[in-house]
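The block underneath contains the structure these notes are about, expressed in structure tokens.
Note that this complex is displayed minus one protein chain, with the remaining chains in position.
Coming up: subunit A.
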Amino acid sequence: MNSQKKRTNKIEPFRHRVDSDPKSFDKSWKKLEDAIREIYNHNASGLSFEELYRTAYNLVLHKHGLKLYDKLTENLKGHLKEMCRSIEDTQGSLFLEELQRRWADHNKALQMIRDILMYMDRTFVTTNKKTPVFDLGLELWRDIVVRAPKIHGRLLDTLLELIHRERMGEMINRGLMRSTTKMLMDLGSSVYHDDFEKPFLEVSASFYSGESQQFIECCDCGEYLKKAERRLAEELERVSQYMDAKTTDKITSVVDTEMLSNHMQRLILMENSGLVNMFVDDKHEDLSRMYNLFKRVPDGHSTIRSVMASHVKESGKALVSDPEKIKDPVEFVQRLLNEKDKYDEIISISFSNDKAFQNALNSSFENFINLNNRSPEFISLFVDDKLRKGVKGANEEDVETVLDKVMMLFRYLQEKDVFEKYYKQHLAKRLLSGKTTSDEAERSMLVKLKTECGYQFTSKLEGMFNDLKTSHDTMQSFYANLSGDTDSPTISVQILTTGSWPTQPCTPCKLPPEIVDISEKFRAFYLGTHNGRRLTWQTNMGNADIKAMFGGRRHELNVSTYQMCVLMLFNSADGLTYGDIEQATGIPHADLKRCLQSLACVKGKNVLRKEPMSKDISEDDTFHYNDKFTSKLVKVKIGTVVAQKETEPEKLETRQRVEEDRKPQIEAAIVRIMKSRRVLDHNSIITEVTKQLQSRFLPNPVVIKKRIESLIEREFLERDKVDRKLYRYLA
């Protein structure tokens, strides 16, 4: 056994002998040193990795790790200093190339050296918290080459110079730029930042500061924005091509600040080319560009919004206050619609339907539309116009579209109850004169109003429609039941439910006997089938068709009820005085004057002759049947002189009625609020009432106060004894 062991011992030379002989270290190190030199001389192919690895492995195994590490460091420093010199000596434009070449060499060498020294890296380096071989190589490169005094400044200057040239339009070697910035990144992001990025940003800031100053002196707003946009795109491209991605936001922020932020006010307010001009001239592309660019800067959008809002308000104010422009209500509203269309288009095309802008537009419109207190009336007249005549050559869809747009304007109105009053009046006129083009369009409008304002708003209006339908049915059954009587005139009666219709109370005038006869028959028929109702003839409305002979020619006249009464008198008399007529018909003064005026003083419609021949009616006038009346048409319509728009006194009256109607609504709101809250202070009541009623109108705080007083008097509320501003609900 023993000899066997001995034999074993002899045959196998022990290779793992510890050797503290310094000479053997030097021998091993020399091998490595030479190998490293060959590597840096591009001569690595002849080396045996396995042998070199083992050499280093053994050194570390024998506790020479530290010595090896230090020798390595010194060695690397030496090679780098050599490289440094050759880079420094390179002339002119080849500087960057030489730097790059050496960098690539060094990287390759480091990888090989790291592999050879793998054992040291994984054991000695870790245990002793030393910098690993590869990182050590990078650090040394940074300190000895990149930050060498003769290289550091030159490197930065070269990079910045090239970037400047590219900005000025030259082509540069981007590949070289990319590998250089990548090198800096590899050395550590703080190296990239300190040695390149920071100075780059500073230089860029002053470049763009200068350029933007130049541009703004010589360009108009649109041109300037184009240039800014172009520069921004350039910088983005530049970074993506040869800088680190995280520089992107930093450089764009610089451009944003220098080119956009710093000149924002001046650009927006620029004369002849600024934001307002773009609006006026519908410069969609420029507006779009401005929107996109100013999105990037603080307060960019809010500034645009506020300029837009005040411009819209101002031009809107001019629109609604210009006496010329408000002469024709339909034109007026059409202009409003056009203005709305214009800005809707701008917001849609250039501002990507941005909600904030839409809201700003809405409040501007709301603001100026209500500056003219006739807006509600005019909007109703516009709808009236459309529903009477229809849109020429338009189909159903177009009418719908127009009405929808009008609804948008309606929403802006603060005094919706005023609109309601006028709408009712106009609708009544349309329905009673049969002057509506499309029943469907009328109904459609009602539905829109109901959707917007609720059932209350439209219930009475719907009542009007129902009345007409019912009247139609009633007339049919009246004539079905009537025994043949071909002599009496044909009547067509519209029975209106009181309260649904905006009619003025009227004392009936004296009707001609032929009419009396048939109308009484109708009254009997109606009351026979409807118990407990009362019918009153509204002689201030209605019309009649009369056959007349003038100088041998037959004509058919279409006249109002009053006019009919007057004309029928001339069947039994040739000439009558004003007084005669007044007595015989019982028509009120004002109406009679207007009636006679339209019969005698209007050219082409003068079926009566007046003495004396003057424009105005006086109570001393006499009237004769005008046998000399001629007209090209057989059927002649004689309208009554009536203004479509309200006269001043009528306007006042309508407004007064609106104010009267508001009082109970305010009171109802107060009571509702107090009933649920029990105790509330004055200001809160005002706020709550306003909130509740604002969909119909804006209540006046003074009026609210008066209503509160009235409710206190009627013991719905009481004042608190201690605090005069507090109110309490009395159950």
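Here is the rule we go by: a residue touches a chain if its C-beta (ideal position, glycine included) is under 8 Å from a C-beta of that chain, and two chains touch if they have at least 3 such contacts; residues count from 1.
Rule of thumb we're sticking to: contacts and distances are computed from a predicted model.
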item	value
Candidate names "BTB domain-containing protein", "Phenylalanine--tRNA ligase alpha subunit", "Golgin subfamily A member 7/ERF4 domain-containing protein" or "Glutathione S-transferase"; UniProt protein name, chain not shown	"BTB domain-containing protein"
Option touching the unshown chain, where A:81, A:122 or A:198 are the choices	A:122
Chain not shown: contacting residue from A:44, A:151 or A:475	A:44
Residues in subunit A touching the chain absent from view	4-5, 8-9, 12, 14-18, 39, 44-45, 47-51, 53-54, 57, 61, 108, 111-112, 115-116, 118-119, 122-123
